[in-house]
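Here it is: the structure, laid out below.
One protein chain is absent from this view; the other protein chains keep their places.
And then chain A:
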Amino acid sequence: MSFNYNLNLPALVIVVPLVSSMIMVLVGIFNRKLVSYIFQLVAILTAIFSYHLILKVYNEGAIRYFFGNWAAPIGIEYHVDMFNAFCILVLSLIFAVMSFYFPKVVIKEIPKEKSHIFYAVTTLFMTGLLGITITGDLFNIYVFMEIASITAYALIAIGGKKESYVSSFNYLVLGTIGASFVVLGIGYLYMATGTLNLLDMQQRLVPMYDSKIVMVGAAFIFVGLSMKMALFPLHSWLPGAYADSPSPVSALMSATSTKVMAYVMVRFMYSVFTTSFDIKVLPVMDILFYMSIAAVISGSFLAIGQDNIKKMLAYSSVGQIGYIVMGATMQSSAGMIGGLYHFMTHAILKGGLFLVVGVIFYNMTTVKIVDLKGLYKKMPFTSFAFLIFALGMIGIPTTAGFISKWYLVKGALETGKIVGAVGILLSSLLTAIYFWRVVDNIFFYKPEGNIERLKEPLSLMIPTYALAFATFIFGVYPYQVIDYLEKVAKILMEIGK
């Protein structure tokens, strides 16, 4: 029996990082240096697998991968369609780019005897996130969600900073409550339909939309997911978790974890329930739409008042997750494209910004905005990268941020939801204000004390500039991605009809 690479792609995306994270712990006992190379190899392999996966899905249509050849409603299924193939590719590419950034920072910020554990846990964290996106089984979503969360709690606290333990504990409490709500909601849906398979459940749910069990289950799931992705009133765990964790962890987490929860929400909204349920029976769409506007504006407002740059970026993440939710709940195909494009854009931009902060912390051991005065003289390349990402976040034309905001505003105007368009524009203005504070400090202040060029290691600069380059690429040539996302939006919208 020979191994068929093409047929087993969906399993490889998960199994390779999962198994290698175990191997890393074992290898780390003998040789710690080797572990970082294995880590990079795994990241690249995962990216290659997911690239082949998206090609296959694009050419041949959705893949249903049955584990142990047990057909769908009985066995566990990995379901890859165009929507989650895109998410998997974004996640694994970000992971691959960042894996080159890690070794240098890890030596500085993670205690030496824990470094191999750190790589193993990070790989496991990515396994959890990829698993959430790829699986077609509801209970599997919960299990992978817990894998991603438990490793995230550990990763936040692994740096050994005093505050990080408290932040990690806060995240643990809220994250566990959120996950419990999700699993309870899944229990209600299972009670009503007797199946855990995503596609099967969609068909069985249609005649029971009026049932109270389904409504309660949906309410539990959406509240739990909002908690997990830090949608505005439930965001209190996020600033501490991002600000107190070691910089590689905050970069990877901010680029991936909350967005994956947004993906799960879109999955539930469009694939498990259909739009007719979300609009007519339980007005999930409208509630989340207005909550996302509140998130977009208040997240940006809260970011203005911060004196710690990591905390500022964390609050800005609260606002940016609002864009993705807003796009998904706008009920227009342009809004959907904007939301999904922002899924990628925000991963690039926020990941890049945290990488820049990581370089600053590597050289100066500070994250206070006032300490950045005259940074331009000390670290010109880092400062320039920060400027690029800041422009992207504001949404200046020729950056990727502009494209996603363009489509979001277009969607808002098409569906007559002027509030959404106003919210986006207002939040762009606020974004400009809080980034201007930092840019002002970096470029237009005279540095205190002696001015000397600080070293900007190449292995930190290459991943940062790779993301900066991507900001422009996806701002100037968005057509291929937009074409692809148009098809995704069409598929998602059509399910409901």
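Basically, a residue touches a chain if its C-beta (ideal position, glycine included) is under 8 Å from a C-beta of that chain, and two chains touch if they have at least 3 such contacts; residues count from 1.
Methods note: contacts and distances are computed from a predicted model.
K.L.:
Assign the chain not included in the display its UniProt protein name, restricting the answer to "CRISPR type III-associated protein domain-containing protein", "D-lactate dehydrogenase (cytochrome)", "Na+/H+ antiporter subunit C" or "Blue-light-activated histidine kinase".
P.N.:
"Na+/H+ antiporter subunit C"
K.L.:
For the chain not shown, which residue from A:190, A:384 or A:445 touches it across the whole complex?
P.N.:
Residue touching the chain left out of view: A:190.
K.L.:
Touching the hidden chain in the complete assembly: which of A:11, A:25 or A:143 does that?
P.N.:
Reading the full complex, the residue touching the unseen chain is A:143.
K.L.:
In the whole complex, not just what's shown, which of A:65, A:165, A:290 or A:445 touches the removed chain?
P.N.:
Candidates A:65, A:165, A:290 or A:445; residue touching the omitted chain: A:165.
K.L.:
Contacts of chain A with the missing chain: which residues?
P.N.:
Chain A touches the chain not shown through residues 139, 142-143, 146, 150, 153-154, 157, 162-163, 165-166, 168-169, 172-173, 176-177, 180, 183-184, 187, 190-191, 196.
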